[in-house]
Each structure stands twice: as structure tokens, then as C-alpha cells.
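These notes are about the structure you will find just below.
All protein chains but one are shown in place.
Chain nomenclature is as follows: A, B and C, assigned in order of appearance, with residue numbering initiated at 1 for each chain independently.
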């Protein structure tokens, strides 16, 4: 009963606490013969890296991934691929109060209720730092399905949506919000600064589009892609809703005499 | 790699095609000593049964469940519990066209792409009839966690929401829509009749509330309850979105100076 | 955590107690397009069927298997295949004493220790009757790997081995002991009759040869074929040892100046 793993044919497990020595992932079931090196994974970790702007956590980590196994002469062997990322800037003192209090909206209380005690430093394994491990594992997975193009962006922040008519793919990597609407990105800077000063934070809606997915992937019912994707997305810290395609809007369609266009979808 | 199963400690598998001899489920990992008989499961199947109103499929099935194993002298033994429901009214002739055409929004094409051919009768395993098996398995699961109260209802149909101020729990089982707002249920009858005459159908938003769930259930990250519940809901035919708690509304909260109340949640 | 299942890519679960209504198996992951009908499975069940000689249990069961799902127009669909065998001759009264006593060498005590109580009728799920379900599932598996020829026989009974120089494959199905040495089969009849009259029983060593297995099947270490086969064999009631190839004899080889021939192997 692997509760710290995800996947069926290709499966990865993650390990590591926010303030432990390191974090990592072991990827099992990667086909052999695929070219793989740290340089294939590092760019994805760089996109995610903390400490790069005033809009994310102030912790500064190089997040440098190392491949410790499963690769020989530049190609995957089919054996488990162990990935490791050292933790450099733990700042345990910043989190001192958490040892005696439960943060609302975090897993602090749940961990205590389940285990009887917890690694309170930085939230332990409940920290969003765990996502670095899954991003590294995801970097390997991308190489297995080169026929699929995957792109994600933020399409709403704090209740303020992008303007779809101003959608510019090139803008996604040109601002700090992965936002395809340059004007919205400017508004969001102000919104986030204001929230930060008020000691609060904002939510967002993220959209992810995978193109080129062949018909028939997944398996009926309990392993259908919709279900697997939803499970994956909901396992990310702080995610509270998932939609596929038109999602909730599809539930609201009632003009059967013609389609109204495509409502916004979100993953 | 059990793709036709769901669950970790307690796990069930379903089998059966819409027009095969029978459908069923095998429940594995049910604790021993729990009182279980067909009468514990039949009420849930009766709620779901097709052919009970003009608003659902016209197929007429008694959906009588039988327990074939895992129970001795009225209590579960801890060994696998096999549940079976005979298919009585297959009406294969009603579905004759499907053998040569793919229905939009159904899995017909996906099955052909994946397997090379498919059991087209009534959609085979892709038919929503499969949910009878999972409802039977769910009936067993409820007995394992008596401390949890589970209630579900429809809170929106075809874009028309219930009035929360008129919420009456007793109304849920008093109309054909499991709707807690009697006035909405009346409007919905007209809406569905109109849709049916136009040869179309409507979507809905269903809400499910589980009360009494102890803190600590689930496991961190890949087995957190949010993720497992999302996977379960999304595996149901035609479900396209899942929210936990305030869901997408939580992503839109931006007035941090005070909570605006509780936006509608949906599972 | 499916404890009542076996297999990885193709996986089956069994259910049913010796004296329950029926026993069965659900086969998951069978590739689509394989021709399958009850007539493919029945011969294997007939070989195993109780009540066919005075040398096995006196219970008389037709052991007629039915395929309830996963087949359409004579071929597997890729969806779960549910197999069921009705229990006809339960003879619960023959087993009346077991309800108040633990049989040595059986799982009676272990079940009580684990579950707190047990279905004592005929040993419940611990009965060797469960093997009928696995034989049915195995019948499906054979069709998936037609390139492999599988043959098994008894090569020793009660300490009396066959004479390898008298090995005759045709004899295997010509006597009640699946013995390839006709003379040994005759001796064994006497031995078993004597043991039966003394109120005792005898053990045996069974050999199984699979020919045509391609190199590379299985996966390194924890899923190597040796390990999977050993697990499968040891899960059969009363099996207490497994060898692959030369087995224990290989551990005893000490004449490295030349091979002495092939010591007897046993599965």
C-alpha cells in the first residue's frame, strides 16, 4: 500500500521534509533507452524555484537535481531512477512558532491527529517544497511521451480573470505570474503587494492544456485519465477544485439549440 | 496493476457489461465481524434503480443484489465479499445503431481506439450501469465507518440553482430529483421534459456532505482525502469537475478583511 | 492493498468459501481480442475436480464454470472477466466437529487469531476448494501466452520417487496420480489406500515445466520470475517448499571439474 507514490505503469515516489537534509523522488517503470540527463530536468525546477521574486516564498534554494541511478551512458536503463535535491536554506528559526501552534489551512493539526506528533519545521512533508520532487519526476515523464505538448498558465488570480482576447503565449514566461495577458500581470502585481502588506494571500486558477494525447490512453472507469489527472492535481498543496474541459460550465449548459462557445476551463 | 479497482486498505473491483449476464463487485479488506446482509445494501440500489421515473433511462431492472461470499452467520469474515446483480432487461435492440456509429460524449470511440473493438450493446462496461456495482460496494463501506454520516443532493440542474434559504432535508427523498428545494424540483420537471422532447439532456451539480470524519484520515499528499475523493467522483460517468469545500470560490476570495459567507460547494 | 489478488499486469482476485453459494475469480488486465469461452476453461477444472476417485476428497462437485463478463462475440474485450463456479455439494454436516476444534496443520486457529472468528464449514476460504477459482483464472492466462507450453506431473509421493528412465508423458493423464511412471502409479495406489485406512495422508513433490518462455520476462529483483513463481506455488494450500531448476541440489554442487548430470528439480 504505497501511499507516497503516484502512477500505475510508470510510478514515482517522493520523500523528504522541508527542513531535512534533502528531498527526492524515485521513478520506477521508465522505459529504457530514453536520453536523460540533469539538464533535461533542471529547467523545470528553475521555473518552480523559490526565492526568485517577492511574490513567492523568500527561501533561497538552488534546487539543483542530481540523477543517482537508472541512467547509463546517457540513457535510461529501465531500472529505478533516483533523483535528489539538497535542501540548503532551511531557516528553521523562521518557523519557530509553528512548533507550538497549528496554522489554519495547513496540515499541522491533521498530522498531529494522525501520527501523534510532527516535524513542524517548515511544515515537514506537508510543505509545498515536496512539489520540487514531483516536478523532477514529471520532467522524466515528459521525455517518455514526446508526442504530447503540455502548457500551463495562470488564468485568474484573486478573482481577476485574464482577457482571453489578449491571450499571448509568449507572455507566459515573460512575467512573474505565468500569465498570458500582460495587462493582467501588471494588475496582479499590485493585488499581491496589497495582500502581502495586509498579511494575507490570494488564490488562483491555473489552466493546463495537453495537446496530442492519443485516443484510448487511460483505462475505463477507475483509471480513466480524468480521474488520474484529478487525483494528481488535488494532491498538490492547497488545490481545492479540478475541472476537465468545460468542467462545471458543462453542467450548466442549457441551450441545446446551439453551442454558446467555449466556457473557460481550468485544471 | 489493478485498473478496475478502487481503494487502498479496503478495496473493491467491479465487473460486468451493461448487456452481459450480470454485473458485480468484489470487496476486499472489509474488517471482520460487521453485520451484513442484502437488506443493508438493497435500499441504496433502490435509490439508484433505473426505470423508476420518466426522467431517467427507461430500462427496467430490479437490481436485486446477492451476497455470494465473505459473510458467515450474518457477519463479515474478513474474506472477499462478492456481490452480484443480474441484468434482466438488456434491450439490446434499442442500441442497434451504436454498433456502427460512435456516440458523441461517450466512450465508444475511446474503447475502439484502445482495444480495437468494443461491446457496443448499451455501451458495454462504459455504461453508467456500472455504478450499480459501486453503489453496492459503497453500501458495505458505509457499515465500516458508522461514525460518518453521508448525505447527497442535487443543488443545481441545467444552470438553475436551488434557493439555499428554502433548503429542506426532508424534500431530498420526496421528489424525483433528490432536490432539497421543493419549488426547484417542480421547475426542473418542466426543464427536463422540454429537454427530452428536444432530444437533448441537461447537466447537474451534486453536493455531498460527510459529517463526523475524524481528523487524520487519509495520508499525506498522494493519498490525501481530497485526492482520493476527487478520483472517485471523476471516475463516475460524465463527471467533469470536482470541488472540495469552497472549491473554485476559495480561489476567488479576495476580501481578506472578512469572510463573505460560504459560497456554494459541490462534490 | 489487495491481499486476495495475484499478478501485476494481468491480475486476478478470487472469492468464495468452501460452503458458500459459489466461488469465483475476477481476471483483470486480460488483453482484448483473445478467443475465450467456457469450453477453454472447463477441461482444466475437470482435471482438478473433486469426487473423481477414492484418492481425493469425496465431495462431488460438477465445478461448472460460467463466464459472466469481459467477453463479447467470443473474444475478450479487455474489461474484467468474471468467472463463477456454483457450490453444489457442501456437506456441512460432515464438518460439524470443526466448529469446536482446530485441525492441526490447517488454518483454523490462524483465522480465529486473525479475525476473531471463522467460517468453519469446510474450512471456509482456507479450503483447497479455492484452487478451483485460481485454476479457472489460470485457464484464461494460458490463452494469453500460447507460445509457452506448460506441463506438470507428480514425481514423488510419500517419499517414493518415480524412475526417470521410465518417464512416459502419455502416462501422466492415464492414471489417478498424474504420474509419468506407470509402475510408480501402481505402487502409489497401495500406499495411499494404506494411509487412508490408517487415518493419515501422504505428501508429494510436483514438478512443472514451462517451455518456450522468452528471455527477459519478469522484472529485476522483486518481480523476477523465480520470485513470482515461488510466491504463487507457496500460496497453494499445504505447499511447504519451492525450487527452481536444480534448486537445493544446485546449492550442493561441489564437483566443479564437470557437471554430474541434472539433479531432480521440483516446483
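One rule holds for everything that comes next: a contact is a pair of C-beta atoms (placed from the backbone, for glycine too) under 8 Å apart; a residue touches a chain by one contact, two chains touch by 3 or more.
Not measured: the values here are computed from a predicted model.
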The one of A:77, A:200 or A:237 in touch with the missing chain is A:77
Touch assignment to the omitted chain, from A:49, A:125 or A:240, lands on A:125
Had the left-out chain been drawn, it would touch chain C at residues 1, 3-6, 8-9, 14, 107, 109-111, 113-115, 125-126, 130, 156, 158-160, 191, 195, 198, 200, 202-205, 214-217, 219-224, 226-228, 230-235, 239-248, 250-254, 256-257, 266
Interface residues of chain A toward the undisplayed chain are 1-5, 8-9, 11, 13-17, 20-24, 26, 28-29, 32-33, 66, 68-70, 72, 75, 77-82, 84, 114-119, 121, 124-125
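By our rule, only the chains that are shown with their structure count from here on.
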Chain A turns onto chain B (C-alpha superposition, degrees, nearest 5) by 180
Outermost chain relative to chain B, judged by CA means, is C
For the copies chain B and chain C, the interface residues, called same if over half of the numbers are used by both and different if under half, are same
Separation of the C-alpha centres, chain A versus chain C, in whole Å, is 47
Rounded to the nearest Å, the gap between Cα centres of chain B and chain C is 38
Two or more other chains are touched by the chain B residues 1, 3-5, 8-9, 14, 114-115, 125
